[in-house]
Every structure is written in C-alpha cells, then in structure tokens.
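Missing here is one protein chain; the remaining ones are kept as they sit in the complex.
== chain A ==
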Amino acid sequence: MSKTNPKANKASGLPRKRFYRARAHSNPLSDSHFPVPISPSHVDYSLHFPHYFPSVKNDDKNNAKVFFPKASSKKIQFADIGCGFGGLLVDLSTLFPETLMIGMEIRDKVTEYVKERVLALREGNPGQYQNISVVRTNSMKYIPNYFEKGQLSKMFFLFPDPHFKEKNHRRRVISPQLLDEYAYTLEVGGIIYTITDVEELGEWMKNCLEGHPLFEAIGEEELNADPVVKLLSSATEEGKKVARNEGQTFLAVARRIASSVETEFGK
C-alpha cells in the first residue's frame, strides 16, 4: 500500500513530513469533532494492532482463538501523550517488542503521518512494529475513554506546549488536576516521564509532580539505569532539534504510588 502512496519516500517507503504540514498548535479546550470511544472496552484493538487482534469479521473466530490464545487479554500499557511525529514510539517499539503502546495526538495531519509511518515500518520490517499505533484525540479530555484504571505502566509527555501566559496555564498538559487522571490510569509503580526545553515549564511540571500525593520523584541513580530515559531527549524530533541547537533539557520523572485508601483496602 505504501508503495502506491505518493507522499512516501521512494527509497525507504516512509512518508515524508513535508506532505503532512500542520498548524503547530491545536485548541485543547474546543469541542472535538473526531470520534471518541464511549469507554475503554469500546476501543477497537484490531484496528490498531491487527497482528495481535486479527479482525474477527474477516477471519474465522475459532481460528483466531487457536492462533492467538494469549493475545486477547493484551492491553495497551504505554501511552505517549502528544506523540507528534512518533519518534519515541518507533524507538520504544523495538526496545519493548511485547508491549502494546499508543501515541495520542490532537493534530489530524500529524496523526495521519504517524499512521503511515507505522504502516510503512511494518511493511519494511516484517514481524516488527506491530505493537505501536496512534490515535487522534484530545488526551486532556478523553484519557479515561481509552484506558481503564491502572492499565498503563508508562506515560510520556515529551516537549509539550509551554503555554507561557498565565491565563493559558490551564491548557498545559501537566497540571495538578490532570495529574489526578494520569494517576488513575497508571498502575501503582507506573512511571510518568516528562521533558521540556523550556525552563519555566520544566519547573512547573516538576512542581506539579512533587506536589501531587499520588506521585513520588524518582532518584538520579534509578533514572540513569532506566534505558527509556535516554530516549526521551534523543528519540523525538523535538529532542533532536534541541540537541542540534545544544539547548538544555529539563527532565521530571515520577512514580505512581499507592494512596492511603488503596493501602487501607489492599487494592
């Protein structure tokens, strides 16, 4: 399919970004006009991960069960919020080949690009990149529609919009209120990764995470040992740009901890 895609690079088969130019920002406050699953059980995994969830319509139901006995219980565990052009997903895909992960992006053209990119990668590398996908959505509004309580083990927020003006702070993707929802979706022990090249925002995200009772900061040592941390600044387009300009990056990583109530009820 990608061979006939006029927007793809002839040599690599990968889509070319210049055909997917988009406005740099999208209003997260506006009513959305894209479809949103009613609840996590309505998310169609066969669209995103056909290798693990063969479409039941085309295949014989019994066959599917025979060939993929364990697949049906698999759930998305990593979410890259505001995945942009999907650089991190692609790198993570090979690092955690058995983990399903999804990128969430609000700009439709960019989402389109990532979709094509994943399809091209799957075609070019048979058997690989079956565990990544992308969805166009407003994660600030619809995270609970995609993930159940405690479903995720890692969430990524790489180079989010800084929204400098104070009146626009509520548009920031990391905020004390939204962290409640991220804490809900993360399992206890799950990790939230944030990085930015804007010092003010870095400070803000760090303060939000430190101030939240359901998150604790992760120590330097553990960060250095985590292979994912290195990808944060190297895998994404934005990260590469910062590195090219020899800019500084500000990292804030935190772990979801159990609350007093959860401990009390032994959840």
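Brief remarks on what is shown
Everything below uses one rule, namely that a residue touches a chain if its C-beta (ideal position, glycine included) is under 8 Å from a C-beta of that chain, and two chains touch if they have at least 3 such contacts; residues count from 1.
Going forward, contacts and distances are computed from a predicted model.
Taken from the listed names "tRNA (guanine-N(7)-)-methyltransferase non-catalytic subunit", "Ubiquitin thioesterase", "Cilia- and flagella-associated protein 36" or "RNA polymerase II transcription factor B subunit 2", the protein name that UniProt assigns to the chain not shown is "tRNA (guanine-N(7)-)-methyltransferase non-catalytic subunit". Checked against the hidden chain, the listed residues A:P144, A:G189 or A:G247 yield one contact partner: A:P144.
Residue A:S39 is the one among A:S12, A:S39, A:T94 or A:S234 that touches the chain not shown.
Screening A:L179, A:V198, A:V228 or A:V242 for touch with the missing chain picks out A:L179.
In the full complex, chain A touches the hidden chain at residues 23, 28-29, 31, 33, 38-40, 140-141, 144-145, 149, 170, 176-181, 183-184, 212-214, 259, 261-262.
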